[in-house]
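Submitted below is the structure of interest, expressed as structure tokens.
Missing here: one protein chain of the complex. Every other protein chain is in place.
Right, chain A next:
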Amino acid sequence: MVQKTLKIIHAGALQIVMEKCQEHFLPNYPDLQIELTGVGSREGAKRLLTGEKYDIIALADQALFAELLVPNLVNNYFIFASDQIVLGSHEESKGNKEITSENWTEVLLKPQVSFARSDHRLDPCGYRTLMVWQLAERFYDRPGLYSTLEAACIPYSIYPKSIDLSQALLNGQVDYAFLYSSEVRHLGLPFIPLAPKINLSNPAYAKFYDQASVSLESKIPGTNIIIHGSPIEFAIGIAKDSFQSDIAQSFVDFLTGEEGAAILEECGLTPC
């Protein structure tokens, strides 16, 4: 029997979701194997631009499709889940007895406390964290807060994507980490929720989120693009040159259907 391979490149934050979908999907396709590649979503989209071939692309920021992939590499893409940025911690985090959704900036800026974010050049969770800090500066009316947090944060290049950072948090290498709620919940770690006006969860605050922006390298090397804040939305699409487009479509239908929604919920994401 000829084995077919469905190649999926996905946001690192979707690792568990993809593994669970694979587990439920494969029994219906005995001659199929699925190859999963977890990356920072921005890096993932750029890999397609450099010619790497995948059948399905699932990214943590739906805007990456329009910016980098549509119409040359992907025709259509679908939004399937949302999430929010939280401040993950662990049992030994310094200041964890006093930290709250209101005073987190004061606690993070204490000299003995360490905190980290993922690399904004590769990973949406990284640039979304920068946006959260900018929004916090406005929301709490604390001029200079963004720069102060940026200067105090562990160098971002250490953690390329949010899943690397979540492992570091789990191992106690950092006191606090800016991560997706679903990642922290999955690890069973405690977290401090942030105000809805800054956590990028709510379309009702889309205009407020839009005031935050980050400059990133565009698809033309050496030139930059400004990315604005928006509610967090995960999206999935099929590569135009997929050799397995029927099976790829079935997988997308599975993820965006009832069974997929149950898996997303189980993994702490909000199906939408």
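Going forward, a contact is a pair of C-beta atoms (placed from the backbone, for glycine too) under 8 Å apart; a residue touches a chain by one contact, two chains touch by 3 or more; residues count from 1.
Just so we're on the same page, contacts and distances are computed from a predicted model.
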- Item | Chain left out of the displayed complex - its UniProt protein name, from "Deoxyribose-phosphate aldolase", "Lineage-specific thermal regulator protein", "N-acetylglucosamine transport system permease protein" or "Sensor histidine kinase inhibitor, KipI family" | "Lineage-specific thermal regulator protein"
- Message: For the chain not shown, which residue from A:Leu26, A:Leu49, A:Ile79 or A:Ile225 touches it across the whole complex?
- Response: A:Ile79
- Candidates A:Phe65, A:Trp133, A:Tyr176 or A:Phe251 - the one touching the absent chain: A:Phe65
- Touch list for chain A against the chain that is not drawn: 62, 65-66, 76-79, 82, 196, 201-204, 206, 231, 233, 235, 256, 261, 270-272
